[in-house]
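Of the protein chains in this complex, one is absent; all others appear in place.
Chain IDs A and B follow the sequence of writing; residue 1 opens each chain.
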Amino acid sequence: MKLLKTLAPVVALAALPTLGMAQEAEAAATPDINPYIFTTLLFLMGGFLVFWMAAGFAMLEAGLVRSKNVTMQLTKNIALFSIAAIMYWLVGFNLMYPGDGWIVSGYLGTLFSPTVLEPVGLAADAAALDYASVGSDFFFQLMFCATTASIVSGTLAERIKLWPFLIFVVVLTGFIYPIEASWQWGGGWLSELGFSDFAGSTLVHAAGGWAALAGALILGPRIGKYKDGRTVPMPGSNLALATLGTFILWLGWFGFNGGSQLAMGTVGDVTDVSRIFANTNMAAAAGAVVALLLTQVLYKKPDLTMTLNGALAGLVSITAEPLAPSLFGSLITGGIGGVIVVFAVPMLDKMKIDDVVGAIPVHLIAGIWGTLAVAFYTGNWGAQITGIIAIGVFTFVVSAVVWFILKAVTGIRVSEEDEINGLDMAELGMEAYPEFSKG
Amino acid sequence: MKLLKTLAPVVALAALPTLGMAQEAEAAATPDINPYIFTTLLFLMGGFLVFWMAAGFAMLEAGLVRSKNVTMQLTKNIALFSIAAIMYWLVGFNLMYPGDGWIVSGYLGTLFSPTVLEPVGLAADAAALDYASVGSDFFFQLMFCATTASIVSGTLAERIKLWPFLIFVVVLTGFIYPIEASWQWGGGWLSELGFSDFAGSTLVHAAGGWAALAGALILGPRIGKYKDGRTVPMPGSNLALATLGTFILWLGWFGFNGGSQLAMGTVGDVTDVSRIFANTNMAAAAGAVVALLLTQVLYKKPDLTMTLNGALAGLVSITAEPLAPSLFGSLITGGIGGVIVVFAVPMLDKMKIDDVVGAIPVHLIAGIWGTLAVAFYTGNWGAQITGIIAIGVFTFVVSAVVWFILKAVTGIRVSEEDEINGLDMAELGMEAYPEFSKG
Partner (left out) sequence: MKLLKTLAPVVALAALPTLGMAQEAEAAATPDINPYIFTTLLFLMGGFLVFWMAAGFAMLEAGLVRSKNVTMQLTKNIALFSIAAIMYWLVGFNLMYPGDGWIVSGYLGTLFSPTVLEPVGLAADAAALDYASVGSDFFFQLMFCATTASIVSGTLAERIKLWPFLIFVVVLTGFIYPIEASWQWGGGWLSELGFSDFAGSTLVHAAGGWAALAGALILGPRIGKYKDGRTVPMPGSNLALATLGTFILWLGWFGFNGGSQLAMGTVGDVTDVSRIFANTNMAAAAGAVVALLLTQVLYKKPDLTMTLNGALAGLVSITAEPLAPSLFGSLITGGIGGVIVVFAVPMLDKMKIDDVVGAIPVHLIAGIWGTLAVAFYTGNWGAQITGIIAIGVFTFVVSAVVWFILKAVTGIRVSEEDEINGLDMAELGMEAYPEFSKG
């Protein structure tokens, strides 16, 4: 994603031929409105596709938790999206895109400046003719903020209390994400350094992964997950939902990466958006196929959840640079994402880091890989590594502080009894599948 | 939604500079075709998003009924959409947009005039240059008609017979909805009065709610629902599906409200569409958060189905005016929708009106609220109240008459035995989840 809000208003002149001196002034006064409409439309379409990813995370996570925790996981997902929508309006958007309003230049933007959209029914089209509508931009960017929070909920499932989790979401979507993202997309110090992260392998996915990792370490694993040096499998309750969630995320990712071109009003831009769509799809396919093949080779049985996570890791991997690679480059980038998932999931278990849905391998580790891989195209390894570390340290440390405060003040983990009985009955008094008896 | 079909053809002239006398006539003869394409595209995109809401209703309702009635609920949902598609072609579209063909001016349009689309491959682009294609308009409007019917099926679930319900859908989608909607969107008496209902809080949602209420009163509650003055909970069988349905509806609503701008070919229009997307999202988020918080405060346990319905009530609330409010105004409007749900659901139960999915609070009561709230922007309280009452009385009375006739002629309720055993085996001989034993 290129810089957006810091761009000076672009008056896209109509590509009219020079008409002779006398007519020239008049022609210049008639800007071509179509690029504005096309780019606004790209944000709206991209935005609703990324919105749809919220449903994808909800289904993926509901499918991968045990049935006694499904209602809770669904509640967290719809609540976190709603909170993100409010916090990003109240604080996040203008904090992330401060324009000239940096409090600490390049590091911290304007605080508590709720988003204001254009007035209704702009009378003078030409006068208002900026790059694209602020409303569409806000709508699109908000979805990225919500995605960051969605990543966290999966890792911490089946044991975290609802309200402390939602308070963390308030901080993450209102402050942590907008601040770190402003360093790059808001025109902050990372963008000046030459760091490159097209659609957010690091800014969104790894950031969400770091927040999740901090939470997982402080929260600890589920009861009975690691026993006598062995990892006890706790299979997801509904793999059809998990697969549906993966397909939803895959679909939404066309908007995530394609919309991050941030322009669709020229032949070059719409052609680049097409390239991004094709590359994004290829990386996902490669991640899935690699994970399927690898699990067959390693475990003699192909593993559906690994395959699903392989597709997602392919998507995260290509997100830092979905435009520059060829289709073959995208296949390699995404395929390595698939390798990462297959090896990182058991590695985390060995470290007794309990990540219920595999979000840390998929979003954090594949996100780092994808961001590093950009340097094959830009050559700027230093900037990529600096960005990865800076975002990682900031997000991890601030998240850990928030988790510690929450642990001290409200507690973040349900009681042992509630965890064993399931969060649905204990915290919500409502089962997701009340009529399907447990095997 | 503004008037559509009554608009005179707009020849959008190219915004070319005046080229000097000699060339002026020729320039005027070259209209800009892009607004036509953009607006047609808005209808197509809006239309497929609202189509998707049919799937949302199906999933929401399938998730909120007990498993013994799921196949029936799915059957009703796919059948009602299909019937709406046929009836709106056969009668509804031209009845709703009579143009000059009113039978009773402002109240009753042309009957039995099936929709005809433009001929294939319009040869002379310029000559055909109207506002947008009739095909896209028909496609878009048809989805609103189907939505009205979707609302009814949820309320009456688990006890109504299939065929009488579908006959009601024939009347609702062919006649009741097109007639009442023509009063406003077809250029009828309500639009002349100054009534305002942008995307149909009243014309679609409250209307569906009134039809559902009439049915619920005549049909009576499910066996065992109200016992010794208490309301017996009958929890939905699959909250994952219900949540999926809510996300689908939320996504579709961007098309519902955004498409109702009915134009996307100018900077002002596409900017307004963006504003509508952002406001719609905010209202849904606010409704969800408010319902979550309120159920925590009132019942000490957050309630997922209330939260889902809170989001939907937020969406219905903003539908009457998704353009004028600021984001903060949308938050307030949607948040009040959330409050309505939390209080109206138990209130209906106290009145022994059995609404299986909560469609009456969500679509009827929040729809009235949203329509009233428009007067904060227009100042015209009289027109809003008149519209609410007129649509309410007409839809409720005609629906009640139809339900009474159906009750007398075919009966509308399954036998007591069939209701207890579930409609799936009794009426369809097919279970939705034949292998999942009942707890």
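As a convention for this text, a residue touches a chain if its C-beta (ideal position, glycine included) is under 8 Å from a C-beta of that chain, and two chains touch if they have at least 3 such contacts.
No experiment lies behind these values; they were computed from the predicted model shown.
Chemist: With respect to the chain omitted from the figure, which of A:E158, A:D303 or A:E427 is a touching residue?
Modeler: Checking the options A:E158, A:D303 or A:E427, the one contacting the hidden chain is A:D303.
Chemist: Pick out which of B:L117, B:I223, B:M351 or B:I420 touches the chain that's been left out of the picture.
Modeler: B:L117
Chemist: Of the residues A:V273, A:A313 or A:I412, I need the one that contacts the missing chain.
Modeler: Once the missing chain is taken into account, the touching residue is A:V273.
Chemist: If the hidden chain were put back, which residues of chain B would touch it?
Modeler: 19, 22-23, 26-27, 29-30, 33-34, 36-37, 40-41, 43-45, 47-48, 51-52, 54-55, 58-59, 62-63, 70-71, 74-75, 77-79, 81-83, 85-86, 89, 114-118, 120-123, 125-126, 128-129, 133-136, 138-139, 142, 162-163, 238, 241, 244, 427-438
Chemist: Quickly run down the residues of chain A that touch the omitted chain.
Modeler: Spelled out for chain A, the touching residues are 15-20, 34, 38, 41, 45, 49, 66-67, 235, 237-240, 243-244, 246-248, 250-251, 254, 258, 264-268, 270-275, 277-278, 281-282, 284-286, 288-289, 292, 296, 301-305, 307-308, 311, 323-324, 326-328, 331, 433, 436-439.
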